[in-house]
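Only one protein chain is missing from this complex, and each of the others stays in its spot.
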Amino acid sequence: MKTVSIVYFSGGGHTTKMAEAVVAGARSVVGINVNLLAISGDDITKGRYVNDALFAQLDASDAIILGSPTYMGDVAGQMKCFLDAGGSRWYSRGWVDKLAAGFTVSGGPSGDKLHTLQTFFIFAMQCGMVWVSHNEMPGDPNGKNRLSSYSGAMGQAGQEAPDVAPNAADKSAGVALGARVAAAVLRWNR
Amino acid sequence: MKTVSIVYFSGGGHTTKMAEAVVAGARSVVGINVNLLAISGDDITKGRYVNDALFAQLDASDAIILGSPTYMGDVAGQMKCFLDAGGSRWYSRGWVDKLAAGFTVSGGPSGDKLHTLQTFFIFAMQCGMVWVSHNEMPGDPNGKNRLSSYSGAMGQAGQEAPDVAPNAADKSAGVALGARVAAAVLRWNR
Amino acid sequence: MKTVSIVYFSGGGHTTKMAEAVVAGARSVVGINVNLLAISGDDITKGRYVNDALFAQLDASDAIILGSPTYMGDVAGQMKCFLDAGGSRWYSRGWVDKLAAGFTVSGGPSGDKLHTLQTFFIFAMQCGMVWVSHNEMPGDPNGKNRLSSYSGAMGQAGQEAPDVAPNAADKSAGVALGARVAAAVLRWNR
Partner (left out) sequence: MKTVSIVYFSGGGHTTKMAEAVVAGARSVVGINVNLLAISGDDITKGRYVNDALFAQLDASDAIILGSPTYMGDVAGQMKCFLDAGGSRWYSRGWVDKLAAGFTVSGGPSGDKLHTLQTFFIFAMQCGMVWVSHNEMPGDPNGKNRLSSYSGAMGQAGQEAPDVAPNAADKSAGVALGARVAAAVLRWNR
């Protein structure tokens, strides 16, 4: 068994829906154990994130998929506090050669979501990880890459209820990303 | 009179439509002279762009608005050849304190268009310019920021004819950007 | 009198030194009032930044210069919590047409500091601001652009004491940026 962990922050519940879609995709692959790990503001004191148990689960993972809403053009503050805590793994090189991927949700079609995925990518690169693309062709408004993103999966959700947005197409993007990373983990660790 | 130049490359005619919208916006401001300058592949030899007359018009401009389709996640190669030729203005500091802005067109809603705008922004920063935002709120599918972009104006066009895409909303984004830069030029050079 | 506010977070004191250099530059321009505003972790509860007095000072400013260390390739978590709180000003459009600029400090020569400046830039664009470049030529190891950055000012500091790093050259970059933004504020609001 190989382990894929999805670690994410959600402010209003929309990113949770995308995270659950990614989980469903990863779970669809035989031989994969999946962790769904939420970043909680309760673990942030004065801007510093501390949760040793969550980091222990990530240490034991073969792939880490990072998810956040895009707030003001970048990851949520809570997610950034978590990434800063990940500096300990940069220093220890504990996450070298783990696979990484990312997803994000915001209210607009474009909405600077690419920058959030780049923040995740740069973090993963600093940790010596290997980044897996969202390998789906765009062009189908009901398809797995409705918003035309390749660096990771994108979902769109504004003021709608999380049961409505991200929509089925965006969640199918999340499922596809989860399944792809899970398959890649098995290939990479054969 | 102050001068705003729109310099752009268009492969299939869609970016030309956005450029014309930006021109219309800039022309709507009293006291502004507008140049529409197309980058032509005919001026590129072995990857090097040469067109002294075009550069002379940019030298005489108070603002430069850069436009390109997003091809494979960045400006078109032809546009990059032009930007490389702009290295002479980096070295001479001839464009310091001119205003700058940008727009781009690609087939998908997101489609890595942000990276194209960042390429334009970084170029403008290297030249010592001042970058003007696309100051429109998103959320209206028929509005001036349909695709939710702030670093510049975005339009969407795939295989449709240029008369159809970018659509009226995206062109209204271009008009708004042109008018905003023109007004900013007057304020900056008061 | 026009007002330039420098709002920054510093973890170990190095970014404070850069902020003070930016302040010195802005103060060197006649007709400019300068605020130095530190983001404190004490104002962050569960990842949410609240400080109405600080925001009131920014509301009353003509330019906002943003500064942060680069942690794991992006702004510090504390700074991101502040930027998220700035979402209220995105919504109110209260900061439209203010000038903006940025600076960052990290341990390496390159070290993904550009991504931090891009985070600041994208935030400023979302707020409808106008971004001022760091207009200094590189090439001089003792000069005002030692690290060759144009989108904002960069400083380098690792484990050294803040009195030692960022060094005199990097602080001269901060001074130059502060003076440039101050002069731009006067020109923009003439």
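What to note about this one:
Here the chain labels run A, B and C in written order, and each chain numbers its own residues starting at 1.
By definition in this document, contacts are C-beta pairs under 8 Å (C-beta built on N, C-alpha and C of every residue); 3 or more make two chains touch, one makes a residue touch a chain.
Please read all numbers here as calculations on a predicted model, not as lab measurements.
Seen in the complete assembly, the chain not on display touches A, B, C.
Residue C:P138 is the one among C:G12, C:G87 or C:P138 that touches the chain missing from this view.
Interface note: of B:A63, B:C81 or B:A153, the residue touching the hidden chain in the full complex is B:C81. Residues 73, 106-115, 138-139, 145-151, 154, 158 of chain C touch the missing chain (whole complex, contact as defined above).
Touching residues on chain B toward the chain that is not drawn are 40-42, 44-49, 71-78, 80-84, 86-87, 90, 112, 115, 118-119, 122-123, 125-126.
In the full complex, the hidden chain is touched by chain A at residues 93, 96-97, 118, 121-122, 124-135, 137, 150-151, 184, 187-188, 190.
Basically, only the chains that are shown with their structure count from here on.
By the residue-number overlap criterion, the interface of chain B with chain C counts as same, with over half of its numbers used by both chains.
When C-beta pairs in contact are tallied for each pair of chains, A-C comes out on top.
Think of chain A turning onto chain B: fitted on CA atoms, that turn is 180 degrees, to the nearest 5.
A straight line joining the Cα centres of chain A and chain B is 33 Å long. Listed for chain A are residues 73, 112, 115, each touching two or more other chains.
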